[in-house]
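Take a look at this one; I'll ask things after.
With one protein chain held back, the other chains of the complex are shown just where they sit.
Labels A and B are assigned to the chains in the order they are written; within every chain, residues are numbered from 1.
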Amino acid sequence: MRPGHPLQLALGLIVWSLWLVAVYAGLSLGCLSVRPDAGLGVGSWLNELLGLLTLLTAAWLFGCAWRLWRTPPPVLAARRFVVRVGAWVHLLAAVATLFVGLPIMALPPCL
Amino acid sequence: MLLAGCGGPQSTLAPDGPAAQAAAWLWWGMFVWFGLVLLLVASLWLVAWRRRPRSYDAEQARQVGLRWILAGGVLLPGLSILVLLAFGIPLGLRMLPLPLGGPPPLRIEVTGHQWWWEVRYPETGVVTANQLILPVGQPVDLELASADVIHAFWVPRLGGKLDMLPGRRLTMRLRADRAGPYRGQCAEFCGSQHAHMVLAVEALEMADFNAWQAARRVEPAVAREHAAAVRAFRPYCGECHRVAGISDGRRAPDLSDVGARPGLGAGTLEMEQGAMRRWLREHQRLKPYNGMPRHDRLPEDTLDAIAAWLETLVP
C-alpha cells in the first residue's frame, strides 16, 4: 500500500487485531489437540509457536513503522499527515503486539 | 480506623488464605500507587486551570505538549502496567490448581442450584447442602458445576471466584489458614433469589474434619416420638429432599444433617429455636419464588411435627 494511503491510519492496528485473533484461536485449538494434562509447561512448543508468531508480527509492524518514518514527506499536507500518524499507528500496534504477547513467556498454555 | 473498616465476614480485605491474601496485597499496592496518580493528575489540572496564564508561542506549546504527553501519557501508564503485569501474572499462576508435589488434594464437589448449594465429598460419599466444611491448612480442590443456570462460587476471605457453568466442571484451589467460619455467596446473577444463596463455610482442624465426616456416614436413627412426622415427610417432602435412610429426593437440598447447619434457606434464616418451624410455614414470604411449594395442604400440627423432627437431624 502506498505510504500516503488513508488506510495506513488503520492498517497497523488491523494487523494487530488479526494477530490477537490468531494467538487466541491458536491457543484454543492447540490446547484442544493436546489435553492439558499432557504436561505443557512454560516454554512448550505451543508457547514457542505463539511467541514466534508474536515476534514476526511485531517485527513486521516495526518494519512498516520504520518505512513510513523514512518516507520522504509528500507534498500534499494531508498525505504528510497520513504518513506521520500512520507511522505512529504501526508503532503503537507493534508495541501492543509485544506487550500483549508478554505472558506467552511466563505462563503455561492450557491451564 | 481504615483497617477496622476492612473487616467483615465476607470482606476481601480480611484474607485468611493464600489466594485471598495475594489479591488483598495487590489491592493495597494498586490503591496507593493509583491514588498518587489520581492526586497528581487532579492537581496538575487544578494548577493549569487556576494559575496565572503565561504566553507560549506555537513552538513552545508544542514542546510542552510533547513532553507532557510522552511523560504522562506514554511513560507513566506504560511503566505502571508493565509492573502490574509482572506482579499479576505469577500471582495468578499460583492460584491455579496446579499439580502438587505430594498427594493430590482433597476433592469436594460443589454444585449450584437455584438457589442453594449441593456439596459432596466423593471420597467418603458424604453429602450436605448450603454448608462447606474444610480441613484447615490443607489445599482443597473444589469441583464446581451447575444444575441449572450459571452461578459463581465465591468465599472472599479465602480466594477469588469461579463460575459454575452448566455442562462444565471447573476446579478451584482454596486453602483456609485459620479454623473458623467463613461466608460465601453466589456471585453470578442467577435469578430472583440470587441474594439468598449463601454458603456457610467452616474450616476445621484435621481431626475435627475427619470426625465431622465420620459422623455423617452413620444413618440417623428415628426416635419413636418422630415416627408420625417421618411418615408424613416421606411421600410429601421426600419427593425432593433426601434424608439418609428415609428418602431419596435429589431436586432439593439434602437434609440428612440439617439440624447441625448454621442456617436455613441458604442463608435466609439463622438456625435457632423455632427457626425450622418458621421456615416451613413462611418460606415463600422469607425467600419468595424459592423452589419449595407452600405447605398449605398439610395440617399445621403435622408441619410442626416435621419441623421438630428435622431439628433433631444432628449427626
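Heads up, the rule we're going with is that a contact is a pair of C-beta atoms (placed from the backbone, for glycine too) under 8 Å apart; a residue touches a chain by one contact, two chains touch by 3 or more.
As a convention for this text, contacts and distances are computed from a predicted model.
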Quiz item: Unshown chain, UniProt name, "Putative membrane protein", "Carbohydrate ABC transporter ATP-binding protein, CUT1 family", "cytochrome-c oxidase" or "Response regulator"?
Solution: "cytochrome-c oxidase"
Quiz item: Looking at B:A187, B:L204, B:V230 or B:V243, which makes contact with the chain not pictured?
Solution: B:A187
Quiz item: Of the residues in subunit B, which ones touch the absent chain?
Solution: 5-13, 19-20, 22-23, 26-27, 30, 34, 37-38, 41-42, 44-46, 48-50, 53, 56, 60-62, 64-66, 68-69, 71-74, 76-78, 80-81, 84-85, 88-89, 91-93, 95-96, 114, 148-150, 152, 154, 156, 159-163, 165-168, 170, 183, 185-195, 267, 288-289
Quiz item: Can you name the residues of subunit A that touch the chain not displayed here?
Solution: 6, 9-10, 13-14, 16-17, 20, 23-24, 27-29, 31-32, 36, 76-82, 84-85, 88-89, 92-93, 96, 99-104, 106-111
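The working rule: only the chains that are shown with their structure count from here on.
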Quiz prompt | Residues on subunit A engaged by subunit B in the complex (per definition of touch) | solution = 99, 102-103, 106-108, 111
Quiz item: What residues on subunit B touch subunit A, complex-wise?
Solution: 81-82, 85, 89-90, 93, 96, 98
